[in-house]
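Moving on, here comes subunit A:
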Amino acid sequence: MSNPVLIIGAGVAGMTAAVELADSGIKTVLVERLSTTGGNALNLYKAFPTDDCFYCFEGNRWRPGIRKCFYRSALTEQPNIDLKMNSQVEEISGLPGNFSVKLDIGPQYVDPKKCTMCGLCIEKSKAFSLVSPQCQPQAVVYDPEIEDTGTTSAAEECPTKAINLDAKSTKKIISVSDIVIATGYHEMQPVNVDEYGYGTHPNIITQLELARILDPLGETKGVLLRPSDGKPAKRVMMVQCVGSRDENYYAYCSKICCVFALKHAAILTQDHEDVEVSVVYMDIRTYDRYEKYYRDTRNAGVEYIRGRVSRIEPQDDGSLDIIVFDSLLNKYLKFSVDIFVLSSALEPSAGSSQIISSLGLKSASGFIGAINPETEVVVGNRIYACGSALGPSEVPESVTQARAVVSKILQSKE
Partner candidate 1 sequence: MLVVYLMTEMEERSGPPITLIDPIDMSKLDPTFRDEIKSMPNGEALSACFACSTCTAACPIANMWKYKPHQLIRMILLGMKEEVLSSNEIWLCLTCYECQERCPQKVRVTDIFFDCKNLAAEEGKIPPNVVALAKELLTKGQLYTVTADWEREDMGLEPEVPGLSVEAVKTILKDTRTRKIVGGDE
Partner candidate 2 sequence: MVTYNLYIGCSVPVNYPNYESAMIKVAQAYDMELIYMEGVACCGSPNLRAFDHTGWMTVNARTLAIADKTGYDIVTPCNGCFGSLKDVHHVLMHDDEEREKINKILKKENLEFTGVAKPRHFVEVLYHDIGIDEIKKKITKPLDGVGIAIHYGCHLLRPGDVTEFKPEYLQELVKVTGATVIDYPLWKQCCGATVLPVNEDIAIRLARDKVKSMKESGAVFATVVCPACGNQLDLQQLGLKESYGEVYNLPVLVYPQILGLALGMDEEEVGLGMNRVPADPILEHLSD
């Protein structure tokens, strides 16, 4: 029996690689640090280019499964996938084809095969929660940090006996033939870009934070409210290239923030009533089919201002006065807004530099670098990367790269 393939990260790219390898008869170990799969895409609400929930892209609907959901049926039902949630890779040694991987496997408090998400435990104790109705695995999550008086009875009364409060984390060493790095990106917390005042005022937020506000399953149920006082927000300003294309932070273009912002502008102007949106930009980079978002939002009345923000003046009523230099008009404009959204740079995820140094990989501005630009997913001998681990990428691109990895691995196994 040959060694399985290790996949680090169960976001879009990692899940795709795992499912497609498994479907091709290759055993995979899919390691995810968090308690739900999906990565950043899970928080996107609608993902471009189709504005679907990213789980449900048209191309994936052929697969039989629960409510047409591709990953949902695959991740738990496909026997070739060994999904390790709340788990991390601690150490990698050995040679290509026979890597030795030390895993820190998190405690499995809730058995997803037994949990029916009936909600009884959530009613009884705050320690149990449901991350999202679409979460994968389909199970509630237990947080031992917030254990309360109802925790024990919740475990005891669980109708399917899915809860084990005594579960412990375990260390395990496994042998794998290939490694797929799919560790994704992290949205920079722009606290250091002081002209934008992030962290100084609750109504100054990032795009991912806005995505959570817009999500009908989120805290505000998709209603646009000002974080400061919960009052309806009517005027939104976005600013592009916060920390991207900036030698002081990240010199590269984060590539997807323009589309990200425009998608939000489209949702705000089309799905919400009387919301005015302005976008301050240096360049709008809506390559390929995304030009449509740019055109549609202009038609919907979104105001695009080429220029930069001069200063922000918080007002007593919770609004923000923002002075923008309009470089096309050569004038300063003063706007009053309720929410100021920063399109912050997308940076490598936390473990990226450690993986690069421990495996001796190339670094591309902190992301995993390809050995040869022509085969961008091949980053080492039997080591591959896909999705935003290689640099900011959109969902379809992540899927394509994951499929390229699968293809490379299948070729090497022949």
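Picked so that all candidates are chains of the complex that A comes from, given by their letters.
Rule of thumb we're sticking to: a contact is a pair of C-beta atoms (placed from the backbone, for glycine too) under 8 Å apart; a residue touches a chain by one contact, two chains touch by 3 or more; residues count from 1.
These figures come from a predicted structure and were not determined experimentally.
Among the chains 1 or 2 offered as candidates, the one in contact with subunit A in this complex is candidate 1. By the touch criterion given at the top, residues 284, 294-295, 298-299, 301, 303-304, 306, 310-311, 323-324, 326, 328-336 of subunit A touch candidate 1 in their complex.
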